[in-house]
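All protein chains but one are shown in place.
Let's turn to subunit A:
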Amino acid sequence: MNKWFGDLHVLQDINLSIKQGEVVVVIGPSGSGKSTLCRAINRLETINDGHISLDGQPLPEEGKQLAQLRAEVGMVFQSFNLFAHKTILENVTLGPIRVRKQKKEDAERRAKELLDRVGVGQQANKYPAQLSGGQQQRVAIARALAMDPKVMLFDEPTSALDPEMIKEVLDVMVDLAERGMTMVVVTHEMGFARTAANRVVFMAEGQIVEENTPEEFFTNPQSDRAKDFLGKILKH
């Protein structure tokens, strides 16, 4: 697929397929198009040509069908984006109740399980602004999981966090990967890429430059661009 922002060709002939249960980590320098790619997968960004399919079904263009498809794709944002006027529990139950038409009690029971699983069960009745960044991001993961998504997209989930909060979020993500969730993760966390990824996709200037297992990619990068990038970030 291809995408332009005006004259800027931000995604160039991207061809990527992801198997069920696979954890794909997308890395690359700023402005390489990795976030745009991630957001295009559930059409938060439109693409100009090409196609995206989920579970064999092409992505609908607009309207109700697109909303239904998005319900199948969990998304975690860099800036958390929890619903500011809702409590933590309501954040997690809103989708299941309104989109999945679950009963309130069922949705709440499941939400509490998920909040316990990500370690913020105690905070259920607070508002997002009362939680730390790391806690908010874990709630965001629980909110996405409550929809029982087929795939989870993570758009730089730890980039807005203090260093000590990064680990608590990554732990939740590693746990998710181990449970067999299909995941696309845009990140700068090379440690996470090494431990949890099945495949590393390296992007630069709107293209997929290199794809490999984390082991191969980090020890033996093929392209000059990847060597240069790794040289810069692994030195310190």
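Keep this in mind: a contact is a pair of C-beta atoms (placed from the backbone, for glycine too) under 8 Å apart; a residue touches a chain by one contact, two chains touch by 3 or more; residues count from 1.
The rule we apply is simple: contacts and distances are computed from a predicted model.
S.K.: One chain isn't displayed here; going by UniProt, is it "Cytochrome c oxidase cbb3-type subunit 2", "Phosphate-binding protein", "2-oxoisovalerate dehydrogenase subunit beta" or "Amino acid ABC transporter permease"?
M.R.: For the chain missing from the view, the UniProt record says "Amino acid ABC transporter permease".
S.K.: Which one, A:19, A:51, A:85 or A:179, makes contact with the chain that was left out?
M.R.: A:85
S.K.: Sort through A:73, A:89, A:177 or A:226 and give me the one touching the missing partner chain.
M.R.: Hidden-chain contact among the options goes to A:73.
S.K.: Among A:1, A:44 or A:174, which residue is in contact with the omitted chain in the full complex?
M.R.: That would be A:44, which touches the missing chain.
S.K.: For review purposes, identify every residue of subunit A that touches the missing chain, sorted by number.
M.R.: Residues 42, 44, 62-64, 67-75, 77, 79-85, 94-95, 98-99, 127, 129, 140, 143-144, 147 of subunit A touch the chain absent from view.
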